[in-house]
Structures are given as C-alpha cells and as structure tokens.
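Removed from the display is one protein chain of the complex; every other protein chain stays in position.
Going by the order they are written in, the chains are A and B; count residues from 1 in each one.
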Amino acid sequence: MTHTNLTFKTDGAGLYQITREVSAYVRHSHPTDVGLLTLFIQHTSASLLIQENADPEVQTDLQNFFHRLVPPSDDPSMSYLTHTYEGPDDMPAHIKASLLPTHLSIPVIDGALALGQWQGIYLFEHRTLPHTRHVVLHLT
Amino acid sequence: MTHTNLTFKTDGAGLYQITREVSAYVRHSHPTDVGLLTLFIQHTSASLLIQENADPEVQTDLQNFFHRLVPPSDDPSMSYLTHTYEGPDDMPAHIKASLLPTHLSIPVIDGALALGQWQGIYLFEHRTLPHTRHVVLHLT
Partner (left out) sequence: MTHTNLTFKTDGAGLYQITREVSAYVRHSHPTDVGLLTLFIQHTSASLLIQENADPEVQTDLQNFFHRLVPPSDDPSMSYLTHTYEGPDDMPAHIKASLLPTHLSIPVIDGALALGQWQGIYLFEHRTLPHTRHVVLHLT
C-alpha cells in the first residue's frame, strides 16, 4: 500500500481534468500488478467525477445542469437557505458536493487504470473564487 | 487480489439486476475470508446502483424520477444543452451517470457480500438503444 497527495489550483467553477496526473502516479508506483486506486478529495465544496473525456461540450453541459439544479443562494428559488454568509456560491457548493462523488475507486490492471475508452477523471470545482484543492491518492 | 470483467447486454433505459452474477464471482473467488469487492463500470452513460430488490415498482419509480429530473435534450427545459448530436438521450445519460455511482464498494464477510436484506446490485442503463456494458470486479 502506498499513498500520495496531489494539489490542484482551480480558477472558478467547472471541471478540471486530472487523468494525466493520476495516471502518472499509478504508473510510477505500481507498474505491473493488479490493484485498486482510491482518490479522496479533502473538501466539501468540490468533487471528483469520472466523465466523458472526448467532447468539451459535455463538461459545459454538466456544469450548466448542476448550476440550474442548485442555483446560487441569492436566486429567489433558494431563499430557504440559511448558510449564506460566505457568499451565494457557498451553500450550493456544499449541495453539489453531496450530489457528486467525494471519492473514486478505480481498479488497476496490468499496472494501468482500468478506465473505459471515454472515461476521464475530473476535479469538479463548485466555488467561484480560486482555490487550492488537495486530493489523497491511495493505492493498494 | 483478483479481478474479472463481466459483460451485460442492455435493451433500453432502466435498472437491470446483476446481484446473482456478482455474488457468483465472489463465491467462486474468495469463499471464506474478509474482503472488499469493488465494481467499476467502464462507461459514462450507464451507472451502478444498490437499491431495493423486493418491489419492482421501486425500480420503475426510480427510473421515472431520473427521467423527470433530467429530461431528454429535445424537451424545452433542456434547450441549454449543446452536446446533442448523438440524440436526445445522450447528454441526459451523461448527467444521470454523474448523479449515480460509477463504482460500488461492498465488504465481503464470511465469503459473501455484506448486503442488507433488501439490497440488490443494479446496472442502471441510461441510453435508449441496446448497449453492451463492461463492469470490472476487483476483489481484495
């Protein structure tokens, strides 16, 4: 078993692909065996997600869907929210982080992540301002 | 550690129970010990889900809920979607696959999956046309 911490800087809400960084860690740590990689994001206002890596429109559409499902807290439809003092993107970020994964587990086969052809790994930032995000990678 | 790949054919959107196939793999691989089974679906338009296995109405209601939460892209409420060239069920399938699990981890105790009495394992297909779906099982 081994682990590492990866740090990513985000600059606004949206999906940031991290497949390359994660794959590099697996390749350098565990080149030949069967294993299991777990990613864990140490935040409650950003998520991890496996999604289509081919057409960037998918990422835009995903972000827009979640923005409509969970509008900012100054939207009249969200007037019931009470945790608003960190700004209108704060509580919606927590809600999105409940709807989307905090952790991912991906099998490792022949030393590589067993992702499907169209699967990429993303960090999904829900806050508006720049943030530094910490992701723990655990490989067994 | 061991792993396998299971293939399932789907014939339209809905929940397909796969508990029997998954349990058989565990029983044949690891009959007496404590372990952890991870299932990982190698697609971004279908999901895995643990849900009630008793009343089929639960599965119908679940499918209807997600169809209303994420209507086809030719529904007027979804006119903001841009990734539409593969058909009206394409981008909604990606969205549903973000809201529902891509992977499941289930403890194995005394050689069997530690599922609750009413829990079944499902493949949740989000596309309309028939598809072949690949699920990696990793047992540690």
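Note that contacts are C-beta pairs under 8 Å (C-beta built on N, C-alpha and C of every residue); 3 or more make two chains touch, one makes a residue touch a chain.
Note that the coordinates shown come from a computational prediction; the quantities given were computed from them, not determined experimentally.
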Sole contact to the chain not displayed, among B:Thr2, B:Asn64 or B:Ser77: B:Asn64
Full-complex contact with the absent chain, from B:Met91, B:Leu104, B:Leu123 or B:Val136: B:Leu104
Footprint left on subunit A by the chain that the document does not show: 1-3, 38, 40-44, 69-70, 80-83, 91, 94-95, 97-99, 101-103, 105, 134, 136, 138, 140
Residues from subunit B at the interface with the omitted partner, ascending: 33-36, 49-52, 55, 57-58, 60-62, 64-65, 68-69, 99-101, 104-107, 109, 114-119, 140
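Here is the rule we use: only the chains that are shown with their structure count from here on.
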Inter-centroid spacing, subunit B versus subunit A (mean Cα positions, whole Å): 20
